[in-house]
Structures are given as C-alpha cells and as structure tokens.
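Report on the following structure.
Of the protein chains in this complex, all but one are displayed in their positions.
A and B are the chain letters, set down in written order, and residue numbers restart from 1 in every chain.
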Amino acid sequence: MTHLLTAAMPRDAAIALLDLAEDMHQIQDRQVKKLPALRGRTVVNLFFEDSTRTRSSFEIAGKWLSADVINVSGKGSSASKGESLRDTGLTIAAMGVDGVVVRSGSSGAPALLADWIGRPVVNAGDGTHEHPTQALLDAFALRRRIHGDAARGKGLDGVRVAIVGDIAHSRVARSNALLLPALGAEVTLVGPPAFLPPGAGPTRLGVRATTDLDAVIAERPDALMLLRVQLERQTGAVVPSAAEYITGWSLTDERLARLGDEARIMHPGPMNRGLEISSRAADADASTILEQVTAGVSVRMAVLYSLLASDHPSSADGGSR
Amino acid sequence: MTSARTVLGPDEIGRSLTRIAHEILEANHGPDDLVLLGIPTRGAHLAQRLADRLAAITGDDFGARVGTLDVTMHRDDLRGRPTRASAPTRIPAGGVDDRVVVLVDDVLYSGRTIRAAFDALADLGRARIVRLAVLVDRGHRELPIRADFVGKNLPSARSEHVSVLLAEADGQDAVTIEDAAPEATQEDRA
C-alpha cells in the first residue's frame, strides 16, 4: 500500500488492515500509550476543511505511533491566500515530511496530491467522494460488535447493513458502499430520491438503493447507519423540510421499536439528534457510536503504520489507491 | 533448499521443554509470580507448552499466567524491510508489574527481537525479573543478550537457515538447518 485514497480494496487487504487495527486497539488498555514504530517520521495533517474530530483522531494515531505530527489548516495558511493545491503540496513535501493526511472539500484532491508530491497520502475525506478511514473504522466497530475478541481474520460475511441519509453527497456512504461489500456485507442505500446518487435502476454505487426506509426496517437489517443530514445545504427542490425528512427517513423511536434489539445503530457523527436519529436511538445499547470514535484511532494507527513504517512497503496488498 | 537436515525431532523438542520447565521452577524457587510471555508466532506456542508442563509439575493453574508479547512495533528494522504484520499481545489478567516474566522464543540469533521485547515489555509495566527461554540458540549475537534457558545450542554458519517447526503452526515438530538459504530468508530470523 503506497497511499490510502479509496476504500475500494481487496478483501484480504481490508482484513489485514482491520487485524492490524485490532493489535493497535490494545494500546488503549496500556499504561504507556506509545509505540515506537514511526519514531523519526513526520506526518502532516493538511486540512483544507475544518474537522476537529477527524484531525484529532489522526493526530492521536500518529503520536501514539511516535511520529511527529504537524497540523496545517487550510484556513489562515497560504492555501487560503490563493496558493494552488499543487504548490501547497509541493511545499510541504519539500520540507521532508514522510506522509500527508489530506482533508479537502474537493473530490479527488488527495489523488492529485499523491501524483504530484511522491509521498504517501492518506485521504481523510475529499469533497463528496470518499472517506476511507471512516469506512474502515465503521467496519472495525461492526466486526467487533459481531465477533468480539475473535474478530481477527474475519470479514462481515452475510451482515446486512442499511445506510440512510444523503447518500449522493456523503463520502462516508460512498466509502462504506465500497468497503463493506468487499468484506462480504450486503449494503442497502436508503434516502429520498434527490439524496440517492445518480445512476440507472435500483443499483447505485454498485449496491442496492431504495427510497423506502420502512421496507428496509421490515427486513430486519443487522446494522443501520444514519448519516448526518444538512438540510441547510439543500435547495428547496431537494427536501422540503425537516418534518418531511423525519416522516420518511429518520430513525425515530417508533422505527427503533420496529427495528428490534438485535440491529446495531451506527452514526459517523456529529449527530443531529431529533433529525436523522432520535435521542433514544442514539443512546440505545445497540448504538456503536462511541465505539466508532475509539475505533477511529486504532484504524488510523493501522493505516499510518502500513504506509509509513517501511521504506519498502510491500506491494502484495494491492496498493490501494 | 532441499538440503535441510533435522537436528531436533519431536521427542527431543518435548524433552527440552520439560527440562526448561524444571529449570525455570528451580531458578525461581517455585512457581510464585511466574508469567510466561511467548513472542509470536512460534514463541507463543512454546510458551503455552511450557505453561502446560509447569501446570503438570506444580499442580497450579498456569492458564492465567501465560500470554503473548508482540514486538513488531518495537523492532529496529521496520524502515529497511517490507511492512511487517503485527500479532496480538495478550497479557495475563494480573499484568506484569512485580512479576517474574519469562520471555519465550523459538530461536535466539542476533538478539534484536529480544531487545525489542524488552521495550515492548517496559511499556506494559515493570517486571521484577525478566528471564529468557529459547528452544534453539544458534549464536551470532549482535547485542549483549543471552538466554537463561536453552533447549539446544546449535552452532551454525550465518549462511545457514535454522527453522523451528511446531505442530500448532506447521503440522509437525522439528528443528531443521539448511545451507545457503537466500539472504532475505536469513534476515527473517534476525
């Protein structure tokens, strides 16, 4: 693996990363939360878009692996003064950094940086494209919920996951729609018509898509992932109101009851309680929401280790792009 | 590759482990505070076998006193080699503080794995005493490290390749040595 730009990766590579994350996860229980694997390595968190949660998670992951982590925010930096993406990337690369973690509002920006700067690049979310570490941590948290300590080596075979919300504009949904099926899960995308990605027929992003959340709940999925809904970003033609959205696509208390106790409830955060998810659902025992946050550090440690520990990373794991 | 010869068979391996178990008890004046930590992969299997023997000898339950210690993140050769996969670390519930920790590995060679193990162990707590048990010591140390308990000293040339096969991982018990192994494989045993 030379970059992590997408969650599209072979099953073996995904399981290897999740297993590595399991080993990294053990650091949470230790007195000394520090591993020396990336000692002397410098990682830049290049965030053109604010995201305290993702940036902190990458920062902790890098520091727990003993890397030097530098945060460069798009705001206030030269990037906001008209410097091009390319010049910003080349400037940072010229400072001798070993890897760059990029968050950008522009789809494809990490892929371009990877081509330009000749350093390992991790996509920490690009526009409405992908957020591969989020998908990995979702898979990690779900696998742990299902298999517990025996999770190593396992996929998510036969696990039925419904992702609900603004799929079209969600990098989280897109990455999960790529990663979870590779691990054997059956993914269904659910949302109002304008929130489903363009395409022909009932298959979108390579998986099943539907507008009918209640029919999906009747199928008793193993996990329901709610996405943050940002109605303020929508024009009136898309979703008329919060009330309309709740009527069709919110995990309300009533839908929670129909979902049953077995299904896991997931949310990448930050949540809009009362909009896409009710407070009761968010706080239910079935909710993996805080586990997802914890998993984020472990998964990002695994990614940073895989990309940066060796000067000669094996190409055997497919070189996820 | 085909010139491998067997230097230890199943019976000899079994006898060696039994002897090491006795030596551990003798050095420790009994089983108190003992914790066995095997270094994955094969060191972990050996630690479990030693625990089984210690239980048989002492009558104590060693199930909660054996674990694994992965040293991957502490290795000094991560940069220069392909990305290494890690393995789980499983520390017994009582932890390692003030315990007598016996590190268990299959082959002692350069000593670098054991150095990494010291660092890994230090991050988990402060053991009272750390000892080292290995099935084979093949020499060629690059650090001032020696084993407390050795199954067999096996003088070897650097160009030779020593393999420990265990039933749990390899389907059979044997220690083999072969000539002119490729340099890369040789490095694997560092």
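In this text, contacts are C-beta pairs under 8 Å (C-beta built on N, C-alpha and C of every residue); 3 or more make two chains touch, one makes a residue touch a chain.
Keep in mind that, in the parts below, contacts and distances are computed from a predicted model.
Chemist: Looking at UniProt, which of "Dihydroorotase", "Sugar ABC transporter permease", "Cobalamin biosynthesis protein CbiM" or "Cytochrome c assembly protein domain-containing protein" names the chain that isn't shown?
Modeler: The missing chain's protein name, per its UniProt entry, is "Dihydroorotase".
Chemist: Let's see if you follow the contact definition: name the visible chains touching the chain that is missing.
Modeler: When the full complex is considered, the omitted chain touches A.
Chemist: If the hidden chain were put back, which of A:R55, A:R171 or A:R300 would touch it?
Modeler: Touching the chain that is not displayed is residue A:R171.
Chemist: Which listed residue, A:R103, A:H129 or A:R160, touches the chain dropped from view?
Modeler: A:H129
Chemist: Thinking of the whole complex, not just what is shown, which of A:G108, A:G248 or A:G269 touches the missing chain?
Modeler: Reading the full complex, the residue touching the unseen chain is A:G108.
Chemist: Which candidate, A:P10, A:G199, A:P240 or A:G260, sits in contact with the chain we can't see?
Modeler: Here the residue in touch with the unshown chain is A:G199.
Chemist: Which chain A residues would touch the chain omitted from the figure, given the whole complex?
Modeler: Touch set of chain A with respect to the missing chain: 84-86, 104, 106-109, 111-112, 115, 126-130, 168, 171, 174, 197-200, 204-205, 235.
Criterion: only the chains that are shown with their structure count from here on.
Chemist: For chain A and chain B, what's the span in angstrom between their mean Cα positions?
Modeler: 39
Chemist: Taking the touch rule as given, give the residues of chain B at its contact with chain A in the complex, in rising order.
Modeler: Going by the criterion above, the answer is residues 70, 72-74, 78-89, 119, 122-125.
Chemist: In the complex, go through chain A and note every residue touching chain B.
Modeler: Listed in rising order, the residues are 1, 16, 19-20, 22-24, 26, 30-32, 34-37, 65, 152, 305-306, 309-314, 316.
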